[in-house]
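Can you read through this structure? Questions will come right after.
Note that this complex is displayed minus one protein chain, with the remaining chains in position.
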Amino acid sequence: MTGNRLGRLLNILDYALSSLGRKSLKNGGVFIIFTLVVFLFASFQLVSRALTEAAQTVLATAPDITVQQMSAGRQVSIASSAKIPLAPIFGIKKIEERIWGYYFDESNGANYTIIGLPARAGDSGGTQLFGLAEGRLPVASERGQVAISDNVRRQLQLGNRKHFSLFRPDLSQASFATVGLFAPKTEILTADLMVMNLADARDLFAIADGFVTDLLVSVANPNEIETIARKISEKLPGSRVITRNQILKTYKVVFNRRSGLGTVCLLTALAAFVILAWDKASGLSREERKEVAILKILGWQTSDIMLLRFCESLSLSLLAFISGYLLAWVHVVFWGGALFRPIFLGWSVIRPVFSLAPPLAASDLLLVFSLSVVPYLCATAVPAWRAATVRADSVI
Amino acid sequence: MMPDNLVELQAVTKIYNQGQANEVIALKQVSFTVARNEMVCVQGPSGSGKTTLLSLIGCIFAPTSGRATIGGKKISRLPDHFLTRYRRELTGFVFQHYNMLDHLTVLENITLPLLPLGISPGDRVRKADRLLEKFGLSHRRNFSVTQLSGGELQRVAIARALINDPPIIVADEPTAHLDGKLSREVVDMLASLRDEGRTVVIASHDPIVSAHPAMARIIEVRDGIILHQLSGR
Partner (left out) sequence: MLLNFWSITLLVISAAALCMTGGTVWTAVRILRFWDGEADTARQIQLENETWLSALLMEYGLVLQLFSLLLLVLAADTYAEILIGAMCATGAFLANSYGIPLLLVKICGIFLYGFWIVLHRLDISSEYLPLTRFKFWYAFFLAPLLVLDTVLLLLYLVQLKPDIITSCCGVVFGQAAGDGKNLIGPVPVRMVMVLFYGLAGLLLGFGYGLLRKTAGTSLKAERITGIIFSLLWVIFFFLSLLVITAVISSYIYGMPFHRCPFDILKKQYHFIGYLIYLSLFGATFFGISTGMTSSFTTIANLQQSVRVFQRTALRLTLVLLPLFLILVSWFPLIYLFG
């Protein structure tokens, strides 16, 4: 019985495939549009996932806890002395000061991110954080030195020169010499970045002595991060305490929302496609009616005809799904998801060049499958039944 | 075990579109039987109910009222999927216009009834080849049906009707598009099926059919009723 059922399925599937081949003109149009719909959805999902993964990689380098001072709902400089009440908290490994900010270059409209770190000579932590292609990171004992990316170097039009100047708020110039160049593989992190020592950053932004932008807290046991963050916020009222996890979740929410927004827009494409599918499937030509009537007279039951039409729809949709997904994969991996990246990454003069490498996840496949193949099969259900109820005696 | 009468109709009525404005009474209280191993001819003008009668015998639909027993199975008010099953098991239909699928070969057309039964490709081909050999069509097995002559097509149609080895063969005007010689060949073929032990019911105006020695009875149908039944000889 099971063998008969399987045999029936295989026989009807075989007939369905040859039927698809015969009606290649009619099915070709549906196939192309279906592939396009899958391509759009899959590209969106793959770009979203790839960026989320990239963000995860980048944020692995972020500090465990970042402490900032808030005033009137905005971030202001935090006193270095805020470290003192935090020191007794059990589980804190290290508290570092950081000054960072944006420098707007009027000559080319670029915004550089300036980070001032208290790196000491021989401190290799910074090198791990920002992989260097050549040179070294600036150290506290030497003023006027920076590490920059190739992108920034091009923006500054340095060429082979190592020296350049930036303007302080009072329009006096601060001179810098490039001592290190970030590796291309860190582009996603360092594309617009200049790293200098803490004193230089304070000087450039004219931040008062004894104040920094934020405190970076390292925790010995990652499981304790949330607890220690809570304790810090209790010890420093008015401060904003952000964990790395929260930053990552925020990025995920942003990417999710944008992918959701994009999906909503693409739903109109899906709806149009479903209507097209219904329309195409509903139209029974005289030849098709005759074929069904003959099959029924020869002993094919209504359920056999419905299975035949289902096999046709399933085969077509699976083929389109695989084609669409493959095209999306190529689009994302080899062309960097060019169609959708601007939606996710926004506008910027300095755009990091990084390649997207989304993993092939079963959940992503299931997601796009549910949003493409399933609605198509549902749309063709009633037309399949209508075809199957053609009367057998209509050929007599 | 097949009963003695393979076709038994008792006061069978068939009404199309019952209860609607375009209601048509195609058969009115028709009663007759066809015995096992009997060959009968049904005659009547267009609109007489001849095709409806054949469709009932061929289990294409069930009667509106009355009792219809085909091959021992009561088909009155059967759901469609049961009718289809009995149609497949009990009857083989030969059509006036052949009703082949043009996009399939001779072999594929013949094996069409076997697909939903889950029969493997090898077994299907073996069954079909036996029939093709019987009807002298082995050399045409992989031809498209559009390349066949009228006589060849009708032989393919008969082969297709026999693929499930049914006890009843129903033929609707099988010689309509054939010349005299071919008509005689086709009727001889159908008669040989009777000789094999099958019951054959043919609807035809053709005197070559009604005058065939194997024909046991000629049933005259007019306006949905059986006018008379004459002995064929």
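The first chain written gets the first letter, and so on, giving A and B; residue counts start at 1 in each chain.
The criterion applied here is as follows: a residue touches a chain if its C-beta (ideal position, glycine included) is under 8 Å from a C-beta of that chain, and two chains touch if they have at least 3 such contacts.
Bear in mind that the values here come from a model prediction, so they are computed numbers and not experimental data.
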Option touching the unshown chain, where B:Ile15, B:Ala35, B:Ala176 or B:Ala216 are the choices: B:Ile15
Given B:Leu6, B:Val40, B:Ala62 or B:Leu107, the one touching the chain that is not displayed: B:Ala62
Touching residues (missing chain, whole complex) on chain B: 15, 17-20, 62-65, 77-82
Residues in chain A touching the chain absent from view: 44-45, 48, 246, 249, 252-253, 256-257, 259-261, 263-264, 267, 270, 302-303, 306, 363, 366-367, 370-371, 374-375, 377-378, 381-382, 384-385, 388-389
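Quick note on the criterion: only the chains that are shown with their structure count from here on.
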Rounded Å distance, chain A centre to chain B centre (Cα mean): 66
Chain A to chain B touching residues, read off their complex: 3-12, 15, 22, 290-291, 294-304, 392-393, 395-396
Complex contact set, residues of chain B against chain A: 51, 54-55, 60-61, 80-81, 84-85, 87-88, 93, 95, 97, 99-101, 103, 112-121, 160, 164, 172
